[in-house]
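As you look at this complex, bear in mind that one protein chain is not there, while each of the others sits in place.
Order as written gives the chain letters A, B and C; numbering starts at 1 within each chain.
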Amino acid sequence: MKHRPGRHFLQIPGPTNVPDRILRAVARPTIDHRGPEFARLATEVLEGCRSVFQTSDPVAIFPSSGTGAWEACLVNTLSPADKVLMYETGQFATLWKAMAQRFNLDVEFVPGDWRHGVDPGELEARLIEDRQHAIRAVAIVHNETSTGITNRIADIRRAMDNARHPALLFVDAVSSLGCMPYKHDEWGVDVTVTGSQKGLMMPPGLGLNAVSKKARAASKSSRLSKSYWNWEDILGSNVDGFFPYTPATNLLYGLREALAMLFEEGLEAVFARHARHAEAARAAVHQWGLELLPLDFREYSNAVTTVLMPHGHDADAFRSLALDRYDISLGMGLNKVKGRVFRIGHLGDFNDLMLMGSLAGVELGLRLAGVPHTAGGVQAAMDVLSARDAVAKQQLQPA
Amino acid sequence: MKHRPGRHFLQIPGPTNVPDRILRAVARPTIDHRGPEFARLATEVLEGCRSVFQTSDPVAIFPSSGTGAWEACLVNTLSPADKVLMYETGQFATLWKAMAQRFNLDVEFVPGDWRHGVDPGELEARLIEDRQHAIRAVAIVHNETSTGITNRIADIRRAMDNARHPALLFVDAVSSLGCMPYKHDEWGVDVTVTGSQKGLMMPPGLGLNAVSKKARAASKSSRLSKSYWNWEDILGSNVDGFFPYTPATNLLYGLREALAMLFEEGLEAVFARHARHAEAARAAVHQWGLELLPLDFREYSNAVTTVLMPHGHDADAFRSLALDRYDISLGMGLNKVKGRVFRIGHLGDFNDLMLMGSLAGVELGLRLAGVPHTAGGVQAAMDVLSARDAVAKQQLQPA
Amino acid sequence: MKHRPGRHFLQIPGPTNVPDRILRAVARPTIDHRGPEFARLATEVLEGCRSVFQTSDPVAIFPSSGTGAWEACLVNTLSPADKVLMYETGQFATLWKAMAQRFNLDVEFVPGDWRHGVDPGELEARLIEDRQHAIRAVAIVHNETSTGITNRIADIRRAMDNARHPALLFVDAVSSLGCMPYKHDEWGVDVTVTGSQKGLMMPPGLGLNAVSKKARAASKSSRLSKSYWNWEDILGSNVDGFFPYTPATNLLYGLREALAMLFEEGLEAVFARHARHAEAARAAVHQWGLELLPLDFREYSNAVTTVLMPHGHDADAFRSLALDRYDISLGMGLNKVKGRVFRIGHLGDFNDLMLMGSLAGVELGLRLAGVPHTAGGVQAAMDVLSARDAVAKQQLQPA
Partner (left out) sequence: MKHRPGRHFLQIPGPTNVPDRILRAVARPTIDHRGPEFARLATEVLEGCRSVFQTSDPVAIFPSSGTGAWEACLVNTLSPADKVLMYETGQFATLWKAMAQRFNLDVEFVPGDWRHGVDPGELEARLIEDRQHAIRAVAIVHNETSTGITNRIADIRRAMDNARHPALLFVDAVSSLGCMPYKHDEWGVDVTVTGSQKGLMMPPGLGLNAVSKKARAASKSSRLSKSYWNWEDILGSNVDGFFPYTPATNLLYGLREALAMLFEEGLEAVFARHARHAEAARAAVHQWGLELLPLDFREYSNAVTTVLMPHGHDADAFRSLALDRYDISLGMGLNKVKGRVFRIGHLGDFNDLMLMGSLAGVELGLRLAGVPHTAGGVQAAMDVLSARDAVAKQQLQPA
């Protein structure tokens, strides 16, 4: 092992920088998952999860990746040949679609340009057209980690309501939960899917589903085979604080700590922090004269900023140089935007000075890689923070 | 939180006492799962796993429980209505059977009394009878954690060979791998299933499959739906040290450390240690005048000792008392033996004095609970260890 | 590094088995020792220390060993040629005496046989004889870690009072604080000296002084040179939660956790636990037919049991064998009893089953080393615990 000095800057859009407090929690000794101490742990974690999802519905936690939680969503609610409406908003929507097809679902996949999110009006029209209500479920990725586009779930819900369409609403909140406002109940989401390693600040290894009453009812008639992902097994056991099979106890320790940290800071403060950092990051990109991948400002993500490379410059070569020289991991372009974009993650356990270090890493890397840009991005980001802080300071002062 | 003094004795048959060295490894900062440092980690772990399974075949690692690895085994290799031969050797065989049925497999489940393992002769006869080779797979639990019975896989393999039957052989080695000799290649196992939290000394959260060439070939024609568990995705990505979805990085840190520890001690020494402790534990049970659940000495487990309670005494009340008063977690009786047995786990990261403490916990608990027994079990166990050590010492001395 | 399976049994009489909860606390990131967060930490720790010492006097914490806290006691209170009365109760009394001589103090060192503690009557007579009150201080080791003898401080205080002698009373409570009742205020101790690595369950690295008003007054006229150990500097800074030089922040994290654990268990429960274990350990020694070093049962230590080896057997060879074969560290014989005794530490974060494992390690070691003894020590210890628990159980039951 060769020591690299200082902290690594893990600025991919997840896994995020896991705070040492969570790492220490994860390192507690494993206990009997059928004993009373475990039951207290599980009950506390499940209760806390409901608060973060903003739901009174139950939450299922799987030892799995977020991908597993996608699968749990589909196999619990649907039957072969069921029609699902999905939108090509980026790589994760594309992967979820491919998964649905593997389970012989009939996916209507609305093509997209990876630079726009779902148009709620288009969705409404499409649902109105589905007079037979053949569409059993609409599945949307809230925050497309691959593009930095955040879909407007509240508007999508409204579109479904306007169309008076009974389809289930599935939302992938893997990279939005704990970063930006998310309201499972208020938005009438039926299944929210997430993972531990983004806004929840955890190591990867847990997949989660928040499950509405309607979704759970749908699971009774679902004919897709399932065992590991079966909600009834897990939600049934959870009532007493247990699991149908050995849970990932140490990751649950971490999740308990993560939830405590979110509540200490306050969810509203957490969301405001992410908004602040995203605005500053975009100011830097603007100053550099580079282009954001998302084209609609209403869909800018507060979790990740995706930047187009100027023509003739390879984003992966730039990322590799930044990693080698400045010890910063940036997100790669996936699939259709491979080599053409890089992504700056600014989600999870993060603060102003970590953001400044990260943006400096990008700017230093651009310079070293010979990518055309205008210097001053870090300064522009600082200006955003300063302006906000000056206002806040003034408001605190007596008139 | 109320402090209980001293170390808890986690003597359920898994999760086992996780060594602090592994806990510290798990607490390392999470890294980019698509970067070069991760690729080195994954490659090293996958290589080490092959050594422990004693195979040159690839090993797939899932973020999951061992149960998930059962599911991966079934859905990758089989198609609906395929016939699978299973034996009721205890609770885990029963659960695996139930899972197979959920996937619409046609399970031939040979009944058992929970006190005997699989009879290789009976198996051979049954396979010979299956002239059409309708049986696609034989699935056996190597070490039945619920009963303390270890099936003789080498003999079962021989029976299959004798019968010249082409069925696939699936083995659940969840509580045997890293505890007793296991030879995936030599025994011609097609899929070995395991989890991280037993002989691998890890927290729970990883499920593993070792996959023979024959099993992988079978997966090409399998028609059970799969996505998360799909071997092709994972084994394909693994070639370069990556995973098709975000892996449980921190648990992989732990697994790397666990493998290093097994190799430092030496697998043969690890197995000898487990045999030594199991023999001592049985001597204690014998001295107490209590009865072992397994009836055939050839099937005694080296990982867990399962003890029948005298009639009129509830095993769970005894376990609860031992936990409250002596801070030791013992395994509960499951399903058909609920309340009738308790189980002493002596697997994983364990040594002579931890065993003595554990047996003392049982004996003190029996006494306090008023369970009829003869004192002296701990002494009897010490006699076993002493006798072995005296011999070893003599052998070291010059003639 | 070669992995040894299982937990090491660290049964020297300190450092003791540090609980993982404290180790995790010690691993928190270091902070600014001049910032507000540190001030809260220090204030909380200092307050908790006073509770453990059972004093309302201030406590000084040095980055040092317990030896350093001895030195702090002497150099803060005395002047060259001052007369100090000390008793040869074992190795630590002898070392403290040697230290005093290095500072040109005039030590009256009452010889002892290492098998008895201080006789309060003898002390009283000696003080009465000192009509000029030449003796400035009486310095006693509360629990002689080297011999397993506990001096009766309350009686010693009474003797001083009876003699109406104004000498300061210094007590080394290094291996008694947090193990057995200790009352700095009630016993009129002027300086209590301790270290972090025994009953406080911590890694070594902190030395502590509880300082009475009388001792602090004496420090004003003391003419021994001092800087690092100067109470005025440290107690003055402590008022605001700071230190005159960089404190050992991470060890203070651990101490805060240790104090919380002691209070969660309750000091009385902690003392009762140590008494219980010591009684059981002595029962084992008795059964083995071996002899305790201490001859007066009123002076038996609850922290450490010191055992004489039969003639012709080397204690160090036995200890080395026990370490090699059973992974248990036992305390060595020091100075006058080198090679003639071994010591079993049963203090700090310890419980019944750890004690049983430890005694099993001793008994297995005796057997392997060919030391003449009668088997059954572990059983005898279990009988002690069982008898106590049976009584406790009965008392809980309704009449």
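Observations
Note that contacts are C-beta pairs under 8 Å (C-beta built on N, C-alpha and C of every residue); 3 or more make two chains touch, one makes a residue touch a chain.
Note that this is a predicted model, so its numbers are computed, not measured.
The absent chain, not drawn in this view, touches the displayed chains A, B, C throughout the complex.
Residue C:L224 is the one among C:A93, C:I140, C:A163 or C:L224 that touches the chain missing from this view. Residues of subunit B that touch the chain left out of the display are 20, 24, 27-29. Where subunit C meets the chain that is not shown, the touching residues are 8, 10, 12, 14-18, 23-24, 26-35, 62-68, 71, 98-99, 102-104, 195, 197, 203-205, 207, 224-228, 230, 244-251, 323, 329, 332.
Residues of subunit A in contact with the chain left out of this view: 1-7, 9, 17, 19-21, 23, 260-262, 264-265, 270, 273, 325-328, 349-354, 356-358, 360-361, 363-364, 367-368, 375-376, 378-379, 382, 385-386, 389-390, 393.
In this text, only the chains that are shown with their structure count from here on.
Innermost chain of the displayed assembly, by C-alpha centre distance to the whole-protein C-alpha centre, is B.
Superposition of subunit A on subunit C using C-alpha atoms only gives a rotation of 180 degrees, nearest 5.
Remark: subunit B and subunit C have CA centroids separated by 44 Å (rounded to whole angstrom). Chain geometry summary: the mean Cα position of subunit A and that of subunit B are 36 Å apart.
The set of subunit B residues that touch two or more partner chains comprises 17, 23.
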